[in-house]
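Left out: one protein chain. Kept in place: all the others.
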Amino acid sequence: MSLPVSPRRVARTVGIAVTVALALCLVAPLVVTAAGAFLHADWYGQRSEGAEAVGTLGLFRYVLGLWSGALVTSLRLVGTVVPLALLIGAPAAFAFRRRPFPGSALLEALAMTPLAIPGIALAVGLLLAGGRTARFDLLVGGHLAYTLPLVLKTVSNSLEREGADLERSARSLGAGPWKTAAWVTLPRLAPGLVLSALLVFAVSWGEFNVSFLLATPIVQTFPAALYLTYTTNSFPVAAAATLIFLAPILPAFLAIQALGGEEFRRGLSA
Amino acid sequence: MRLEVRGLSKGYGRGRPAVASVSHVFPEGRISALLGPSGSGKSTTLWMIAGLTDPDAGAVFLDGRDVTNVPAEKRDIGMVFQSYALFPHLTVLENVAFGLRTRGVGRAERLARAREVLETVRMGDLGSRPVDGLSGGEQQRVALARALAFRPRILLLDEPLSALDAKLREDLRVELFGLLRALALTTVYVTHDQAEALALGDELVVMREGRIEQVGRPAEVYHRPASPFVARFLGAANLVAADVSAGGDEVRLPFATLDAPAGAEAGPCWAMLRPEDLEVVGPAEADFTAALASAQFLGPVQRLRVFAGRQELLLDAPNDVAISDEARIPVRVKGEKIVLFARNEGETPPGPSMPPPGAAVSSDVFARIVH
Partner (left out) sequence: MWPLARLAAGTFSSPGAFLEVVEAGRYRTSLINSLVLSTAAAFVSVAIAIVPAWVFARERFPARNLARTAVSLPLTFSGVLVGFLVIVMLGRIGAVPKLAGLVTGRELFAGSAFTLAGLFAAYLYFEIPRAVMTLEAAFRHFPPELDAAARSLGAGPVARLLHVTLPYAAPAMFSTLAVTFSASMGSFGVALVLARRFTVAPLEIYTELTAFLNDAVAGALCIALAALTFGMDRLFARRAA
């Protein structure tokens, strides 16, 4: 009474098929978008602005021309947020984990709360508190609220994984606290720090809630500009803008995957 | 239930197969101990018997029926795993009743039967507890109860005691073995611990590198190992390069000449002598003399490391005797305990086997290092 194909084989094949189908479904919109950014503008029945011919980068150039200000703002923002988040978050995580002081648990929990609050609520609060003006530092503050918890979590995980043993051995061999931190802790934490930086970059680059609410035509981040593109420009232009937006994210994402970013899925809000 | 495997093979593609054509008939109603070092294929064989791993070749027969293609869940076997694998979301009682539940037994009845089985393993009053608070020994008993609750006709155990620490293992071993003996089920017990295998098995199956090296009753295998590997795996063994005389009546070792066992073939051989087969005697009765290198106090015996000429030997002496003349210890070979193995010219001698685990460090060795 033997079966030609074991049921386990069948189940496995079906499972893999379903998974691959899901992957394809998720990737499909991107493919269509990419196609749109390079194809002839007449595809959607109307001539698109800035498109010259099929397969050129004309659309991209157009978008860059249109939204260069927003792009620059985004870059400035990210350039500020990433170092700040690391500079504040990493030592904080170290303090929380290795040298807890009275009230540190509370502080840590407090720092983590932005993750639990709906994104829009956070943005509104910032707007009201900041007086409705589009100030750069408000944007930074908002982004930090989202990203500090990420850094804290990632670095804490690294610290826990590495354990304090190495540090204790270093101390027993005569290294003072600063030397230990520099020669032992920091190198071990390096992958965690890089991962944090990448995560912060990804989150900050794509952050929309706060950026949009605080946006004016002058001070605008690229995601906010993206929204305007979606509502005012034609599809190919929007597609090109999308691809430009995705361009930095994709390598960052691959790097995060390579470094093992399980924290990633918890950290992002849409 | 009669269990037989024929030509079972399993490979994982990385060179040597895990199991290479294993065939054996397991005696009905008896305990077979599958013994071997890690990587010998014993667990893989067990899992193939259970149906949890599909063999690349070969067949498994239960009561004469070919069950090779029957899925594991239909084979009606009880199995105890090395990690116990108790279901964390069920209570002890529900765990034990699981095998009854899959067989369609009603809730009241299966819980009642589960309670009965738990009594047998002396866990009767812990039924409603969740699983995660249990100690290693308790988990082991629950795992056993679970495997027995539905009255399987074959019981398979995959290193059930190896997850416990040494003292606990010894205590539980006695209890477990008593239970297994009382059950009179066809049992296959996989272990890498030779003490367990020797103590438990009605039959010993020694495996090495995916093949069966020797089968027999524990005493047989211990006293008459089929190969140097088996000899050394089952206990300490001295292996000495020797020659059998042309007439086959004498064995010439470097330090002594002894009577050869019956049927010895002339020519080069390895002579195996276990430490307990050598005894310290008065000068008149000695077969040879040896010089003391070090002594380890093992508790029940003293294990002496001696040199007979250039040959290093281990021998066991009573634990309360002081050696008078360390340079010339008279040694006698007991009875007909010598075992011979084939040897090829030029083979390097394997050193005497390592002392058993848990032996105290010799103070003499320390002295040598420090000075």
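Here are some notes:
Note that the chains take the letters A and B in the order they are written out, and that residue 1 is the start of every chain.
We take it that contacts are C-beta pairs under 8 Å (C-beta built on N, C-alpha and C of every residue); 3 or more make two chains touch, one makes a residue touch a chain.
As the structure is a computational prediction, the values presented were derived from the model and not from experiment.
Listed by label, the shown chains that the missing chain touches in the whole complex are A, B.
Shown as candidates are B:Pro17, B:Pro55 or B:Gly99; the residue that touches the absent chain is B:Gly99. Contact with the omitted chain, checked across A:Ser68, A:Thr113 or A:Ser169, is made by A:Thr113. Although one chain is not displayed, its contacts with chain A can still be listed: residues 7-8, 11-12, 15-16, 18-20, 22-24, 26-30, 32-33, 36, 44-45, 107, 110-111, 113-114, 116-130, 141-142, 144-145, 148, 202, 206-209, 212-213, 223, 226-227, 230-231, 235, 238-239, 242, 245-246, 249, 252-254, 257, 262, 264-266, 268-270. By the touch criterion stated above, the residues of chain B touching the omitted chain are 47, 50-52, 71-74, 76-79, 81-83, 85-90, 98-99, 101-103, 146-147, 150, 156.
Operating definition for what follows: only the chains that are shown with their structure count from here on.
If you average the Cα atoms of chain A and of chain B, the two centres end up 56 Å apart.
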